[in-house]
Structure formats: structure tokens, C-alpha cells
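A single protein chain has been omitted from the complex, and every remaining protein chain is retained in its original position.
As written, the chain order gives the labels A, B and C, with residue 1 at the start of each chain.
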Amino acid sequence: MKKTFPDAAAALEGLLFDGMTICAGGFGLCGIPERLIDAIRDSGVKGLTVVSNNAGIDNEGLGKLLRTRQIAKMISSYVGENKEFERQYLAGELQVEFCPQGTLAERCRAGGAGIPGFYTKTGVGTQVAEGKEEKVFDGETYILERGIRADLSIIKGWKADEAGNLVFRKTARNFNQPMATAGKVCVAEVEEIVPIGSLDPDGIHLPSIYVKRMIVGAPYEKKIEFRTVRTREAA
Amino acid sequence: MKKTFPDAAAALEGLLFDGMTICAGGFGLCGIPERLIDAIRDSGVKGLTVVSNNAGIDNEGLGKLLRTRQIAKMISSYVGENKEFERQYLAGELQVEFCPQGTLAERCRAGGAGIPGFYTKTGVGTQVAEGKEEKVFDGETYILERGIRADLSIIKGWKADEAGNLVFRKTARNFNQPMATAGKVCVAEVEEIVPIGSLDPDGIHLPSIYVKRMIVGAPYEKKIEFRTVRTREAA
Amino acid sequence: MAWDRNQMAARAAKELRDGYYVNLGIGIPTLVANNIPEGMEVTLQSENGMLGIGPFPYDDEVDPDLINAGKQTISELASSSYFGSEQSFAMIRGGHIDLTVLGAMEVSQDGDIANWMIPGKMVKGMGGAMDLVAGVKKIIVVMEHNSKSGDPKFIPECLLPLTGKNVVDMIVTDLAVFQRPDHQSPFRLIELAPGVSAEEVAQKTTARYES
Partner (left out) sequence: MAWDRNQMAARAAKELRDGYYVNLGIGIPTLVANNIPEGMEVTLQSENGMLGIGPFPYDDEVDPDLINAGKQTISELASSSYFGSEQSFAMIRGGHIDLTVLGAMEVSQDGDIANWMIPGKMVKGMGGAMDLVAGVKKIIVVMEHNSKSGDPKFIPECLLPLTGKNVVDMIVTDLAVFQRPDHQSPFRLIELAPGVSAEEVAQKTTARYES
């Protein structure tokens, strides 16, 4: 069962349809599935609900799908740094469901783990709690949050072996892990596909069962949102 | 802040009291915190509620604490292969709460993750559902399971660095990961403590935040419950 | 002539598909691993935290840190991965495992299964059985058609405490195979062991099924 596809369009074939829900990995522009986003843009699929911590920036990441108006709704925790997003949102052309970052991560993990709902203290007494069921455990109030399942997950990894075992690199892991589990199908793009046996079985971040299709997306020109440095003191 | 202690008794000092709840890692005799169990036995603390997938076998693992009658209640998924357990259980001296294995793992992860309750399909329509709240999500019935928090977690790892970052080896990981997060304090025993910087930051299984105290428990004489082998065909 | 244990396992193995991730129970289900068709890639999950179970190890390769859910020593494959119990059951509960093959003491005509409490014996616990039947996409039960005392095991309603309610998709016994397309439909007799007649099966079964 070959999981490796020649390119993003091939890997997404048969998986896209109007009005579908997509879970996308990444935090800001770090660890985002760029090639798959490009292919989704090129496919012209529309009316998408996209579950992603951020919405990219203008013309980067999911910003590309906003620009083409393919996204109808975002479920996110933070959507700053994006003018086109702001315009569509203020014009009422784009629906946005704000979800606390940790609740969002847990909702996707829960969806992928067969848990349709869980209780959390996050958001109690705030707008986030409006319309949600409350329950008291040991004298403390919690709200019920729902697991999220998507039609498709798109993620970005560092290396995968040919079986689909995947590892991430540094903080590019972020939401890729929970998002991968929430989709009926997960498609991954990675920087390198290595032969089976090259990765340490104890060091796999995402076991092969979650990765149904994959492509090598390299070379990547990784974008930095805020480049902050210190200077070396003169010797 | 030194996390390394000279031995198990020292690592547990001040943490044990009668009637406390302890989460213990391990699956069967694989990846069990042997030294810490010995020290708990020697401490004489009693009336324990122990959350552990299994209850050891006669005189191995938690079987040692059963023998000394220090355990009042077990929360487990499977307790076979243990005559002393059977005797105490049938005599009504030992309370047992059976919990499906996956629900047990998730309850401990949930407790450690600040989730007091979650819904699952596991056990719906069985004895496990008795007395539990039911809820319908999208036409399917689920039951509410509670997160578990303990006074203490005891786990067994392979290697730790001096900061308390920990890695496990093969299937000895099992319940050690979720159990570690569920306790107010987690004490780990490992086979080796290595200098900071020796472990790959991308390969840490249990980040240092969870490990408050640790000891080197080596050398270990690891017990096997069912030794199964194949024979090499003659050349 | 009724199927023997290995033939029952071989029949269950016919339900495997290339690329499947599968969890096998203890007993006859374990034998399914020996019947994976040549050239088909099937990955076996062990609920104590492993994907890609290899064969039993050679004597000098036995590793106490490497066991299956039955606590037997096993080996790893080049494609194996390890993870914690919470992740293992997230996979199972989340519907990521394609197929499980399990033994049972009773299956009801509505797909209920009982396989964790043996009457008259001490309760040892359900282990991961309840999680598997609740979470895995397709549930195949492999069991003798009748108990040692001759009582039917595919029956109108389970008498023993349930492991799962309305969860079984297929039943393979030593005499026949029953299947249903979904959890709303009744089981249908779809196959007979060689030399076994539909009448014999009907006589030895109290469950209602279509034929």
C-alpha cells in the first residue's frame, strides 16, 4: 500500500468537495502545510470550514485561501496580522468561531480519540461559555466543549518513513499532531521521506496509522513572522 | 533545584500517608516502578487506593503491596495471574473498581490535563455504564467518565536527564506516560540519569515539568510473564 | 466437516485488505496473523502501545521491554512505532483501527457480545476488550458454534454480562459465517464450512438470522 504521492494535487485527489471541513496544522507560519494549501487553492474547492489555530497572513498560508474566498468559516484562536481576513470578517463575508487555543487543540485531539465532548474550566464566565452546557465537578464549574472531526487533515512534518511514520522538528510540531488525528483522512507533506527502518521506533511523533497519503514538499523557503535576534558581544 | 535522590525511600520522603491515592505505571510486569513499590511497602503506609492497569502477580510488582495488605482499593482493567489478589477480593478484603483499559488510560490523562470528565462510547450498555450519566451526541449514546487525579504518581522510565526529561523504551512506556501526569507529585525511577543535553529535545517522551523527583533504580532484573520464542531453522 | 481453529482464523483473514491496521485478540484470533495473504500489507496493533507487531523473538533476542497485550514476548519490525497507552486507545476509540478479531462466549442476534466474565469464575477484568468493540471500525468474532456442553453461542440475547452492545459485524464459527451490512440489519448466513448444511446450522443456532 503505497502512501507516497508524486505531488500535492495527486495526494488530494478525490478528497476535496465544496462545503467540507479541513483541519490544518501549524502555528502562525511555523509548520504549515504550504504545498497542500496551494493545491487546495488550485483545486477551486469552496465553502470550506477550516479549523486552524491561525489564519495565515496576507497571501501566506491560509491567507491564500482567504484571498480566493474559498473559506466560508474559520475556527481559530488568533487571527491577527491579516488584512484580507479583517476585511472579509468586518464585511460579514467570513464566519469566525473563536476558540481558546488549548481548547482548540484538545477538541481536535478529542475528535481524533473518539471523545465527542469534554469538560474544561477554560472560558468559564466568559463569552466562550455562552450557549454551552455547564457542569459542576467537586464544587467547580466547567463547560462542555465538543470534539472536532474533519473530512480532511492537512499537516506538515519534517521526516516520514515509507510506512508513514512521521517526526516533527522543534516548534514546527505544534498543532500538526492533534490535527492529524481529527480528519477522516490525513494527508501529510514532509521535507524528506526516508526508507523504513531509518527512524527510531521510540521516537515517532505520529504513528503511521494516522498518515494515509504523503508527499515531499521540499525545498521549503520557510517564512519568519517576527525575526528577533541578539547580537554577539565584540570579542 | 536537584531532582535526583539517592534512593527510593529518600525520593518518597514526606509524600506518603495512609488512605492516599497512587497512580502507578506499567503493564503487567513491563515498565513497573519496582524500587518505588518496594519503598512504599517498607514505609508501611496503608489503606491505599492504587490506580494501575494490573495488580502485579504474586509477590511481584503491586503484588507485594497486596501481600502486606497495604492496598484497600484497586482501580484496574485486568487483575488475572494473582492468587493473593483473588483471595482478598473473594474474601471482601479488597475493593476493586474495574475500568476498561482505554478508559483508564484516558481518565488518568484527563486528570493530568485538567479535564474532570469526558464522554466515551466504551462500555455503553454494559455493567460499566451503571450509575454513569449518559448523553447523546449526534444520535449516538455516550457515557460520562471522570478524570483521575492522585496524590502521587510512581513511574518507571528508561533514561532521564538531570532536568527530569524522560524517555521510555519500547512497550515499557505503556501507562507510565498518562500516570505521570495524574499525580500531584510524580516520582520516577529510571535505569540511567544522563547529563543535560544528552537527550534529543525532539525525542523527549515526558517533559521535565512532570517529573519532580527521581532515582536510578538499576540494576534491574526484568521479569517476563510469558516467554514466547520461535526457533531458528537449521542452516 | 467443520473448520478447525486455523481454518476459522484463515476465514477471518479473508476480511483483511491491503493497508489495514488490525488488532487481534488472544486465542484463535492470534492465528489470523499467520494467514495474512502474501504481498498484503497489514499492520498489527498491540494495545499496550505498539504498531507493527513482529513474530515471536528468537531465544537470544527476548526483550522484557517488548511484549504484546497478552504479555508475551514479541519482536519489532523496521516500520514499528511505540507510544503510550493513552495514545494507543485514542487510536482504538477514535476509529483508526480498521478491523479487530476477537473471541467471544456469546453473541446475540442484535450484535451484542459477551466475552469478559466467565460464569462461576473470578472476574479478572475486561482489559481492552470494551474499548476495542466500541471503537474499531469492523468487529469480527471468531468462536466455536456451540459450547463444550453443546449450547448455542449465537443466541437471541446474551445471558452473560455484555462487553459491548450492538457492535459485532461478522461471526465466524467452526460451522458457518454470519454477516450484517450495518448495525440496523439482522445477520445473514453467508457461508458454510465444507460438508455443513444450512439445516445443521439452523438446528444448532437459537439466534434469528437471514439465510
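As a convention for this text, contacts are C-beta pairs under 8 Å (C-beta built on N, C-alpha and C of every residue); 3 or more make two chains touch, one makes a residue touch a chain.
All values reported here derive from a predicted model rather than from experimental measurement.
S.K.: Which of the displayed chains are touched by the chain that has been omitted?
M.R.: So, taking every chain into account, the missing one touches A, B.
S.K.: Of the residues A:49, A:153 or A:174, which one touches the chain left out of the display?
M.R.: Touches the omitted chain: A:174.
S.K.: Looking beyond the chains shown, say which of A:30, A:48 or A:214 touches the absent one.
M.R.: With A:30, A:48 or A:214 as choices, the missing chain is touched by A:30.
S.K.: For the chain left off this view, which of A:21, A:49 or A:76 is in contact with it?
M.R.: A:76
S.K.: Going by the contact rule already stated, which one of A:21, A:49, A:70 or A:103 would touch the omitted chain in the full complex?
M.R.: A:103
S.K.: I need the residue numbers on chain A that touch the omitted chain, in ascending order.
M.R.: Chain A touches the chain not shown through residues 27-31, 53, 76-80, 86, 89-90, 98, 100-106, 108-109, 120-128, 158, 168-178, 205, 222-232.
S.K.: Spell out the interface residues on chain B facing the chain that's missing from view.
M.R.: 1, 109, 111-115, 161, 163, 165, 181, 196-197, 201-202, 204, 207-210
Keep this in mind: only the chains that are shown with their structure count from here on.
S.K.: Can the chain contact pattern be summarised as a line, a ring, a star, a complete graph, or none of these (other)?
M.R.: complete
S.K.: Which chain's centre, taken as the mean of its Cα atoms, is farthest from the centre of chain B?
M.R.: The chain farthest from chain B, judged by C-alpha centres, is A.
S.K.: Just the number, please: Cα centre separation of chain A and chain B in whole Å.
M.R.: 32
S.K.: Using the average of all C-alpha atoms in each chain as its centre, how far is it in Å between chain B and chain C?
M.R.: The answer is 28 Å.
S.K.: Which parts of chain B, given as residue numbers and ranges, touch two or more other chains?
M.R.: Within chain B, residues 106, 120-121, 168-170, 173, 205 contact more than one other chain.
S.K.: For chain C, write out the residues touching at least two other chains, lowest number first.
M.R.: Residues 76, 82-83, 87, 89-90, 92-93, 134-135 of chain C touch two or more partner chains.
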